[in-house]
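Please find one structure pasted underneath; my questions will follow.
The other protein chains are all here in position, but one chain of the complex has been omitted.
Up next is subunit A:
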């Protein structure tokens, strides 16, 4: 088995990760994922994580070397958006059969698959993903990729993150390593400039990066590579020529950010485009890093001017919602609170945070939460589905913001719910994105269905009908019963 174990140990030892630094050498070796409990586990595998990070690169053919399930059960399932190429949405897999496995034809089939893709689609690169079965049968995908690259004259990149090596998060990092080893730095752009930046860990879900990019354009800042959202292979290959980087999703690509700083002297900061103050802070940080790297300091003033204008517009738009949302209770149930400025903005318009999960939060985060919540009891590591259901069905929150995993707990408890994770339908980044988030909360909370679904059927709550059975009912009684209902609207029924 061409084991990625050396790489795994390497990413488990991440000096830029505060959580990792807090561990002793032994704990560090065990990595960041807790061992799974069979029969009580949730979440994706390393392959899933690697694919999530790389697949939004739009003009690459992503080829999954596996029996059907790895790709067949999972393709075209995430909402990243592309402004140009669409090849990333075409699914490629070697779909290994029993015969392929038994006869050891995996490598041969993989090589031929790369040739077919090259001949039919002529992409700038093919990314080849190893998986549990192809790792187990010992297919050497690195050798096949190398041979195919020489033979067909295009980049063929091995992504060595089979599912059984660990969690989604580990897969994210192994994907970053693959980019460092095989892609970034392989092409030198002829147009590198002092205002070039990289955005790392931005997926452009629902196209939301397009709510931010115009702001950067206005400041004259060029996004050399946004990895992976709406990226092209060449963007990524020449990303080493950027002057500065912003890391958006730290858990996914921190190793990539740090190693790019080490190798190519690209300083980075960790920031977020969720929420008004965070968006401003991110713009400010980008400008400052660029100036530190030699850009004209006048950009700082221009950035401040833009921030003042945009913030004023956004707060103005949000004020409209204050009347409708004041006093509404929000339950945040995500892995860790993605952005404090979202919480800040919700509180600013009068909403109350009644609970939050702290599963992935740092000690520092937990302190902040304590200050925000009126009752620490509402801070929970991870709530069992049953308890969450009980809390919601007792109406202890007016809305839950979470990911798809807990969607049906809220809905079955007849509680408004809004998706704030990767499957969401709406763009929430930047100033306009925050306004959109609040607008969606408003829409979800005030939808007229809630009143309808919460009311029991009229025959379950009205006193049992005393009328005699129809056979003995006199005609006048029937007329009387019908009259009782006449002239009522649907709203008059079911009031218990």
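Going forward, contacts are C-beta pairs under 8 Å (C-beta built on N, C-alpha and C of every residue); 3 or more make two chains touch, one makes a residue touch a chain; residues count from 1.
Here is the rule we use: contacts and distances are computed from a predicted model.
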Chain excluded from display, named as in UniProt, from "Cytochrome bc1 complex cytochrome b subunit", "Nitrogenase iron-molybdenum cofactor biosynthesis protein NifN", "Glutamate transport system substrate-binding protein" or "4Fe-4S dicluster domain-containing protein": "Nitrogenase iron-molybdenum cofactor biosynthesis protein NifN"
Listed residues A:11, A:276, A:291 or A:409, member touching the removed chain: A:409
Touch with the omitted chain, as defined above, among A:16, A:137, A:187 or A:234: A:137
Selected residue (touches chain absent from view) among A:164, A:308, A:347 or A:443: A:164
Contact footprint on subunit A, counting only the chain that is left out: 35-48, 63, 66-77, 85-87, 89-98, 100-101, 109-110, 112-117, 120-121, 132-133, 136-137, 163-167, 385-386, 389-390, 404, 408-409, 412-414, 453
